[in-house]
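A single protein chain has been omitted from the complex, and every remaining protein chain is retained in its original position.
First chain written, first letter: the chains are A and B, and each begins at residue 1.
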Amino acid sequence: MTPEKIIFLIVAGATLASGLMVVTTRNLIHAALWLVATLFGVAAVFAILNAGFIAVVQIVVYVGAIAILFIFAVMLTRKDMRDSGPQHNKNWWAGALLAVMTFGGLVFLVQSWASLSKAAADIPSGFDAVSQLGNQLTSPNAYVLPFEVASVLLLAAMVGAVYVAFNRK
Amino acid sequence: MNFWTDPLKVAAEWLEGILTGWGMDAIFAHVLVVFLGVLLLITILMVLDIFLVWIERKVVSRFQDRIGPNRVGPYGLIQPFADIIKLIIKEDTTPDGADKVVYNLAPILSMMSVLIVWAVVPIAPVILGTDLNVGVLFLIAAGAIGTLSIIMAGWSSNNKFALIGGFRQVAMMVAFEIPMLTMLLIPTIFAGSMNMNAIIQAQGSIWYFFLSPLGTLIFLIAVIAELGRAPFDLAEGESELVAGYNTEYSGMKFGMFYAGELLHAMTFGGIWGILFFGGYRFFGLEQVSPFLAVLIFLAKALIGYWVIMWVKYTMMRIRIDQMLAFNWMFLTPLSFVLLMVTALANALLAGTSIWVYGIGMFASNIILGWVALEIVRSYSRKEREKLEGPRKVAEAHH
Partner (left out) sequence: MIPLSWYLFFSAALFSIGLFGALSRRNAVAILLGIELMLNSVNVNLVAFWRYGDVSMMAGQVFAIIVFAVAAAEVSVGLALVISVYRRRNTVIAEDLDMLKW
């Protein structure tokens, strides 16, 4: 057990526990706040994977924008502050069964795969992932087209969201 | 290498030597020393925070033609300690129907969002938490935690004024994050790095203030909005919302919000200094000793803090629709245009001498600022005519 493994286990355990709270807690605001905890855990996993940029972007985009949007949406779509009545539908056991089966199937698939216990190569010294990423995102030989398509998608989503949610009197 | 040129490293190695001498594992000794370093930084910041209360009260009283605290200790220096004792012995109330866990977590998160920023702030060339290569983005990530703490405080208090205040503050913070993030990209373009230390090192020949005065100004406006200070303090407009999101907080929990706000203002004064005024650099003085560099950085941070206070105690509060219109219709487009102009000028002027480059950048900023002001002026003239026009017609009828 190296300290790295211990840190990973703690982070992963906390993340999965808060993920479970997201889908089971009855109070929806609490669910959104547990989602924030899960997102922080995933950001920590990214940091353990030496992807600092992705980790920071995860917090900026998810916690700073998406989670806040969720909290606003939960508050705007209710008459009183408390959640009453059942929060899960009648077929929740089928969903649970399907989720467990998905997990089992994925574990089975991953387990039967050969190059599993492969250790990560050390990152070469002087390798700057951020500038690499920036170059590849804007280089015509690499990913400039997906990048542009993603930005057009974001713009379209923004216009669509404003149009859909706009309150026409 | 000795203590006077690299104090942190020497102290850390000395401590690690002692700990491993006691038979501790080298890795765990390292983790423990890093932890102690974090604790030391937080302690220093909290002590500084206590004196920020005194500074704030002294400065506001001078702005308002008063003397300010002057009874407790010399120049009232012990006054903040008296304040803290008062806050601690106050009754710690929790409203009925409050969401207890969230209610108690919010002030802690608020303080945390400020302290976590200092992980990437280079106080001196060798005195810094971590040399993160995306340090500039980290600031925005820390701001996200602050936004979260405010909506948690507003919602969990079970008070309509707190909720409205929280909504206002969050709407403002999310809105002004965009010009702020855009302005953070301008030093990034100049320095070619998001690392804060690299940004400071790149300002050896010229401060970025002279390359982008308009960017400096927009960043300051966005920072003041992010802090929720006047003229953007409509989240705690006391004439309508009691105290906004912290209405229900009392005692030390309120103290956490208050101290967090003061430290936040000072921190962003320092970051303003780092990004646009050369951080710990001051005509080569920083190379004499890291301790001198710390003093230079602190001086710049306090000057930045003073500017933020100056704005706060001079301007009046604006309405929320004015604030949102100001951001979405003026500041955000302007910052996008400025970013494009800066990137374009940076590409066109690359390879020219520092004088041509500097004057070109400065001139492009001034021209852009002037054009933006002219557009706003003509718009406001039209609005005024729209408001005053019908009144004149009505008078003609009488």
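Basically, contacts are C-beta pairs under 8 Å (C-beta built on N, C-alpha and C of every residue); 3 or more make two chains touch, one makes a residue touch a chain.
On a predicted model such as this, the values are computed, not experimentally measured, just so you know.
Visitor: What are the shown chains that the omitted chain is in contact with?
Guide: When the full complex is considered, the omitted chain touches A.
Visitor: By the contact definition given up top, give the residues of subunit A that touch the hidden chain.
Guide: Interface with the chain not displayed, on the subunit A side: 2, 4-5, 8, 12, 15-16, 19-20, 22-23, 28, 31-32, 35, 38-39, 42, 45-46, 48-51, 53-54, 57-58, 61-62, 65-66, 69-70, 72-74, 76-77, 83, 86-89, 91-92, 94-96, 98-100, 102-103, 106-107, 110-111, 115-121, 123-124, 127, 129, 132-133, 136-137, 142-143, 146-147, 150-151, 153-154, 156-158, 160-162, 164-165, 167.
Going forward, only the chains that are shown with their structure count from here on.
Visitor: From the C-alpha centre of subunit A to that of subunit B, how far is it in Å?
Guide: That pair's centroid distance is 28 Å.
Visitor: Considering only the defined contacts, which subunit B positions touch subunit A in the complex?
Guide: 27-28, 31, 99, 102, 132-134, 137-138, 140-141, 143-145, 147-148, 151-152, 155, 158, 163, 167, 170, 174, 177, 194
Visitor: Under the touch definition given earlier, write down the residues of subunit A that touch subunit B in their complex.
Guide: 3, 29-30, 33, 36, 52-53, 56-57, 59-60, 63-65, 67-68, 71-72, 75, 81, 128, 130
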